[in-house]
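For this depiction, one protein chain was excluded, whereas all remaining protein chains were kept in their positions.
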Amino acid sequence: MDFFVQQLVNGLTLGSVYALLALGYSIVYGILKLLNFAHGEVYMMGAFMGYFTLVALGGAASPAVPVALVLVLMFLVAGLSAGVLGVAIERFAYRPLRDAPRIAPLITALGMSFFLQSTALLLFSADVRNMDTSELISPSTGIHVGPLDISLVRILVILSAALLMVALARFVAQTKLGKAMRAVAYDREAAEMMGIDVDRTIVAAFFIGSVLAGAAGVMVGLVFDRVWHLMGFTAGLKAFTAAVVGGIGNIPGAMLGGLLIGLAEAFTAGYISTTFQNLIVFGILIVVMLVRPTGLLGSPAIEKV
Amino acid sequence: MPPVGVDEWVARVEERREQRAGLLGQALAAWDRIAPVWRLVLFAALVASVPFVTDSDFIIRVGVNTLLLAMLALGLNIVVGWAGLLDLGYIAFYGFGAYTYALLASDQIDVHLASWLAIVCVVVACALLGFLLGLPSRRLIGDYLAIVTLFFGQVFVEVVTNLDRVTLPGKDEPVDITGGPNGIAGVDPIQLFGFEFLTPTDYFYLSLVVLVILIGGLYLIDNSRTGRAWRAIREDPLAAGLMTMPVKRLKLMAFAFGAAVAGLAGAIFAALQIGVFPRNFETPFLILIYAAVILGGAGSIKGMLAGAAVVGISFELLREPDEASWIFYGGVLLALVLTVRPWRRLAAVLAGVVVLGLALHAVVGGLWPDAVAGSPRADWALSSAIDNWLLLPDDPKTIGNWAFVVLVVAVVWLSQAGRRARLLALVPLVYLGAFVWENRLMLDPSVTRQLMLGALLIVVMILRPAGLFGAKRIEVA
Partner (left out) sequence: MEPLLELSGVRKSFGGLEVIGQLDLTVREREVVSLIGPNGAGKTTVFNLITGVYEPDAGSIRLDGRELVGLPPHRVTTMGIARTFQTLRLFLNMSVQENVTAATYGRTRARVWQSVLRTPRARREEREVSELADEVFAFFGDRLAGYRRDQPAYSLSYANRRRLEIARALATRPRLLLLDEPAAGMNPHETGEVTELIGRLRDERGLTILVIEHDMHVVEGISDRVVALDHGVKVAEGSFDHCARAPAVVEAYLGRVEDAA
């Protein structure tokens, strides 16, 4: 029972992170029909930015400012720099190809992902950085009731991820920009003719998605204590799988898919083996493709002839 | 590019103009006038003469690797260039082929099949795997296919790395299948018609023969009903289906054929290397194959050969600091010559770069001697000139990192700026590029290779999506 609860909490933590990442994929895919492979690398860069913020503030052992402020600053710096990076990628690499054959931006995205990964390797070397979260927030704080043993960091991560997701859902549903995003996703040309600034909307989508990715990077750094240049690629793949499983382009779907993948991975690691976590996720992807290619919450597409 | 639906005479004029574009265009036109068979013979003779000209082991090895890369590019071209399916797990088929050959011809599970039989098994197994991977992607729509195949490539490496302690039912001891991270060593050399292929030169000729057969076969397929059908489904799958082409089957066929070619290349690679290791089949090599395909121009056989030659050779040479310097400065100069017109402006830019460097060197070197205390990393013709021109700090790593960031930001910024700003910024940009190159990129050649591959994919796709030889394509949404 203890073990089960532990895996559940692990899964929820991991799932929240995947969900945040999946949202970024989903928003961009919904609007541009572009699979932004570089999204995982944006998340990795965000994690590094969070780490360097922590270091600049004196490190986990002796922070120069209160712990809460350290955390807020880490999220802020990571989120903003990731957002700027995402926008830069869109403007430089994707915008010139917006009307190109479908395969062109995908290859560019692959190249971008690889370029960013190599950039991180060049700038930050192949060393794995530890945030030493246990020194920042004592692992003994948190909820410890009976079998329940959840550290404060995990609670913080799950809560803030949930908060961000709710904020995003409301943003898309209610604000003017959110409505514009939905309109552009539905029909770009029609939206343009209705006076919506498509470029600005796409930039906004990239910015928001990337901010979420940056935040997710900091969360992973805090919980799993490992920040390195290869962390983005596999995480990105799994998050995209989450988006596909939930129904690509669909915000609640991305959250559901993220949690599902996170739980599946945690329970695989807990009960079967840690070596084949990715294989399990891949299996889920294949099964969903076979059974329900539009994802759990996606609606079937009607092909116009 | 002739716009959609132009009048015929306009199209004709544009066609004619397109053919005449520069020396390269004329050379290509002349090349196209030769009969296909003789073109192939000419190509084969040219490549076959390489081992006669040089006896450098390094060059032969680069040659074999490039020939293998050409095979892989041709195989990937079936899937990406003709059928229009983005297969990002292609590298896994190469790996699968190499591992299958290694298992069938080594002490690993103590099987030593005759080479021809092992190779046939490899090709069939790879084709089957390609077919299987194509199946679940059901409708095989671009992005889903991309994600499934990319994931597949990752999982392949992971599985291979972990299949060294498998508990099989009925056995107590865990079984080692793939050798885990250490791979499989001691793979048998290929033996065909009583000849044993041992040296890299042997494999050079073996690869060349296989490549030539492959080129011939693919040329014939391209001009057969299957080739036409593949290109038709790339253009418009729905219309292709309504014109009697079984779209799903053709896609799976493309997948299987591409995989079989990769498997064949993999088998040769395993025998050449006398071993297989998981890290041979990771993403960087996939990017290398894509770089060859994209640079050459997806869809064209000669494009694949040219792309593989350029990418294969230059990226091998980037390992050596002296050759790398030639490639870098030569590449920058070539890019300037091709893009800056007229020549007066080009001369001004080049002069500006030289003057800026000398001035900076004098001023900054006078103020902080440390900033010029270093020396060029490579020892080649221009080393001493560079030493007097470029700021080479004593301990360049940190400043090099920052300069790299500034360079990337500047390039992104300038891509958004107007023509005038671009021209003005060109001089400092070239200087900054050289600074980053000498002070940072030369320190980590392997990382630099990766960076350049990524940048190549992005830049080629933005500037010339058709590659060097691909036909310009028109897409109507």
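As written, the chains take the letters A and B, and residue 1 is the first residue of each chain.
Everything below uses one rule, namely that a residue touches a chain if its C-beta (ideal position, glycine included) is under 8 Å from a C-beta of that chain, and two chains touch if they have at least 3 such contacts.
It should be emphasised that the depicted structure is a prediction, and the values quoted were computed from it without experimental measurement.
**Q** From the list B:L238, B:V363 or B:V409, which touches the chain that is not on show?
**A** Looking across B:L238, B:V363 or B:V409, the contact with the absent chain belongs to B:L238.
**Q** Which residue, B:G186, B:P246, B:G330 or B:P369, contacts the hidden chain when the whole complex is considered?
**A** The one listed residue touching the chain not shown is B:P246.
**Q** Footprint of the hidden chain on chain B, which residues?
**A** 2, 4-8, 11-12, 15, 217, 220-221, 224-226, 228-229, 231-232, 235-236, 238-247, 253, 257, 471, 473-476
Heads up, the rule we're going with is that only the chains that are shown with their structure count from here on.
**Q** For chain A and chain B, let me know how many angstrom lie between their CA-based centres, rounded off.
**A** Spacing between the chain centres: roughly 30 Å.
**Q** Spell out the part of chain A that touches chain B in their complex, as residue ranges.
**A** Result: residues 29, 33, 35, 37, 88, 91-93, 96-97, 99-108, 110-119, 121-123, 233-234, 237, 240-241, 244, 275-276, 278-279, 281-282, 285-286, 289-290, 293, 303, 305 of chain A touch chain B.
**Q** In their shared complex, at which residues does chain B touch chain A?
**A** Per the stated touch rule, the residues are 80, 84, 86, 88, 136-139, 142-144, 146-148, 150-152, 154-155, 158-159, 162, 238, 283-284, 287, 290, 294, 298, 401, 404-405, 408, 411-412, 415-416, 440-441, 444, 447-448, 450-451, 453-458, 461-462, 465, 473, 475, 477.
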